[in-house]
Every structure is written in structure tokens, then in C-alpha cells.
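A protein chain is absent from this complex, but the other protein chains hold their places.
After this line comes subunit A, so read on.
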Amino acid sequence: MADIQELKRTASQVRRDIIREVYGCQSGHPGGALGNTDLFVALYFEVMKHDPSFNMEAHGEDVFFLSNGHISPVFYSVLARSGYFPVEELKTFRAIDSRLQGHPTTHEGLPGVRIASGSLGQGVSVACGVALQKRMDGDDRTVFVLTGDGEQQEGQIWEAALFAPHNQLENLVLIIDDNGQQIDGPTKEVLQLGSFADKYAAFGWDIMHMDGNNMEETVRVLKEAQAKRNGKPTCIVMKTEMGMGVDFMVGTHHWHGKAPNKEQAENALSQLEETLGDFPMEGI
């Protein structure tokens, strides 16, 4: 049974890591990373069966794919905090010679990453492939994939949306981060997405909803989706607030792809309790 308080404490540290990662290199995407922190912590610290000693093929493990690779700061923090690589390596985020590229890649051999992402719209297809492979190999673990909501404007997503129900990929869980924001502004102004629930239901998916900034609800819904085997893939429409946890970053696309200055970073960190110890870094 999940210790929700413990997960929240971990999430606070992960949010600190995010602020310090993007502050350190003065680039990156803090907004979506902060909004998705509770989801990542729930997956990696409670829901998924996974092995930080890392094997690419992941037989007998649940696997997660990040399709919207730009929220890499949260992915790296959670991988490091769950033991895939040393926490202190977070200080190399986006720096020269680092395994922590701006967008995640397998190319530098960073444990925990199974596909490159950054060019949007590709992760659901990859997750479909792994879900198929697991079924072929009699491995009943679950494949999770996260996309942004703006990312759902990519056409490839809808090819995969047809494919998964047709092939009854019941071990596949797609999570859409429905925060209503993309780089150029609110999604409803940039290119309307309408109802994800209606669209995916029409394509033949099971629909679930959750508040992705409510840890208790996130854990409960993810576990239900993980256990469900009814011949259909699952789409979780997840409401989050971009920038969650830092008052001046919440609910705006302004911090989608912008790093805080020193004063802003210190302000942000003052709102987030240090619970597991910060990684070493000069200046902040």
C-alpha cells in the first residue's frame, strides 16, 4: 500500500531537482516537468515493477516511454532518484559531454532510457511495438506512454490510436497530459483538440480520468489501468497544471521552455522542501 506522504516528499525533491537542472544550464522546459512530477513519482516509486540495474529488453518489467521528450528534467530526476544512475549526474543536464541530453536519448547509454524522443508524436507507436512484443513473449507486464496534449496534434499519434485497439493491446496505457498549454499558447487557441475522452472512446480505447497533481488519485488510477485486461488499450486523460509546485510558474505557458534566473530559482526553491538532499551544484 502506497505511503502517499512519502511519495509527496519525493515529489518535492524531484521538483527541486527540476528547478536546479534548468537553472544550472539556463535552458530546458520546467513547466511541463513540474506539472508531471506527481505522475513520474507515482510510476517509478509505487506503480511500476522495474529494475534500476537496467536491461534494454525489460522482460518481466513494466516499461515507461516519454514521448514528449522536452520534459526530460523530471524524467532524469526520477530515474536518478530511483537508482538508474548517480543523482549527482543531474548537474550535467544539457552540458557538453553529458549523458543527460536536452531531449532523452539511448545514444549516450543513459540507463532507463529506451528510445530517443523530442521530435513529437512518435512514442505511442513505439509503446505499441513493445506492447505487441510483450504479448508475443507471454510477458504480462504493462507498457505506459506519456504524451503532451499539444503533441496530440501530430498525425502519427492517430495512426497509433487506430492500431492499438485493432490489435487489442490491453497491456498498453496511454497518458495524455491535458494541461491545456503548448509553446505558442493555450491549446484551444493554437489548434483545438476537443475532447480526448470522446475521440479515444470513438477509436475503441477504454477511457479513464485523473487529476495528475493529486498523488493519491494518480496512484489509484494508474494501478487500476495497470491491472486491467479487457481486450482494450487504456487512455488516461490526466489533468495537470503546468508549473505545479511553484506559485509563479503555475497555469501559464510562460514557463514551458524558459529557465528561471537566480532570484526566480531561489524563490521557487523556497517553496519546495528539500527532502532527499540536493545534488551538488555551484551557486544555488
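One rule holds in what follows: a residue touches a chain if its C-beta (ideal position, glycine included) is under 8 Å from a C-beta of that chain, and two chains touch if they have at least 3 such contacts; residues count from 1.
Just so we're on the same page, contacts and distances are computed from a predicted model.
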item: Choices "Apulose-4-phosphate transketolase subunit B", "Sugar ABC transporter permease", "ATP synthase gamma chain" or "Spore gernimation protein GerC" - which one is the UniProt name of the chain not shown; value: "Apulose-4-phosphate transketolase subunit B"
item: Which residue of A:Gly129, A:Pro186 or A:Gly204 touches the chain not shown here; value: A:Gly129
item: Sole residue of A:Glu159, A:Asp184, A:Asp198 or A:Asp247 that reaches the chain not shown, by the stated touch rule; value: A:Glu159
item: Residue touching the undisplayed chain, where the options are A:Gly83, A:Gly102 or A:Gly118; value: A:Gly118
item: Residues from subunit A at the interface with the omitted partner, ascending; value: 56-59, 105-107, 114-119, 121-134, 136-137, 155-156, 159-160, 162-163, 166
